[in-house]
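What you see is the complex with one protein chain gone and the rest in place.
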Amino acid sequence: MDVLYFAWVRERIGLPKEAVETEAATVSELVEELKAREERYAVAFGDLSALRVAVDQELTDFDASIRGAREVAFFPPMTGG
Amino acid sequence: MDVLYFAWVRERIGLPKEAVETEAATVSELVEELKAREERYAVAFGDLSALRVAVDQELTDFDASIRGAREVAFFPPMTGG
Amino acid sequence: MRILVQSEPFDLGDEAKKFASGHNNMGAIVTFTGVVRDLARGDLDCMEIEHYPGMTERALEKIAREALARWSLGDVLVIHRHGPLAPGDMIMMVATAAPHRKDAFEAAEYLMDYLKSRAPFWKKEISRDGADWVAAKDEDEDALTRW
Partner (left out) sequence: MRILVQSEPFDLGDEAKKFASGHNNMGAIVTFTGVVRDLARGDLDCMEIEHYPGMTERALEKIAREALARWSLGDVLVIHRHGPLAPGDMIMMVATAAPHRKDAFEAAEYLMDYLKSRAPFWKKEISRDGADWVAAKDEDEDALTRW
């Protein structure tokens, strides 16, 4: 699946998008896998309360299933308008 | 002083403005004088709850003083916007 | 503050653009525009708007000054037409500019609520069935209790 990063999450991880092979069932499990990879992921995902997640372009929460998802995106709280 | 009429008050009384010589101290006293004049005034002022009054272009109520006023206007509730 | 009472049409686009471009560091601009609605039967020929020259401008200025005092605003614009209008014609507009959206929205609603019931305009609807003065609505009077 594609994992996307926006705003300071993108800057901390250092890329906007990557393809990830995972057996993770939920967003939280995916986050744990990513944090275990490298320090920059551990830093970016250090405080989940400062992050939001979308699965297949719908806002959801960290307990959400990612089974069959094509796209998971992580970003800070939105500041549109 | 000038007495002005707007909207259906103007139509019932049949004129937009007239000069009135009066010793009336308040709007209510002026209304009583006008009602005593002719039937069309009595009809126009029949239900004061359906009327509004302005003294010198400021909305006020029927107890207001008109001593020294240059202009008293009667009209139905406003429907701007 | 700019208050215009006129029989001529105004251009919402031009007015909104002029108002918006005249303000420095106002993050939020709200406009409200009132349009002549047809009757339920669809046969409105004309809406005639009567007003009280002199008092109208005073009343609108008072309402605008009150809004400027109550909210953190950069500016207020009020345009209101009088005379004969056709269905679809623009009757009036207000615009507010503020640093924050809450102030711009609230002030625009305040201006509209007061303008509806406290500015000396009266509407008459003329159709083939005759002419009727539009009655004031209780809900418009009630709207003032909010402020």
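Which chain is which? They are A, B and C, in the order written, and residues in each are numbered from 1.
Just so we're on the same page, a contact is a pair of C-beta atoms (placed from the backbone, for glycine too) under 8 Å apart; a residue touches a chain by one contact, two chains touch by 3 or more.
None of these values were measured; they are calculated from a predicted model.
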Item checked: Interface partners of the hidden chain - shown chains only, full complex considered -> A, C
Check: Of the residues A:A7, A:A25 or A:A42, which one touches the chain left out of the display?
Finding: A:A7
Margin query: For the chain left out of this view, which of C:V5, C:I29 or C:A119 touches it?
Written below: C:I29
Next item on the list: Quickly run down the residues of chain A that touch the omitted chain.
Entry: 4, 6-8, 10, 54, 57-59, 73, 75-81
Check: So which bits of chain C touch the chain we can't see?
Finding: 11-17, 20, 23-38, 87-88, 90, 99, 101, 104-105, 108-109, 112
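Simple rule for what comes next: only the chains that are shown with their structure count from here on.
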Check: How many angstrom between the C-alpha centroids of chain B and chain A?
Finding: 72
Next item on the list: Let me have the rounded angstrom distance from the C-alpha centre of chain B over to the C-alpha centre of chain C, please.
Entry: 26
Item checked: Multi-chain contact residues (two or more partners), chain C -> none
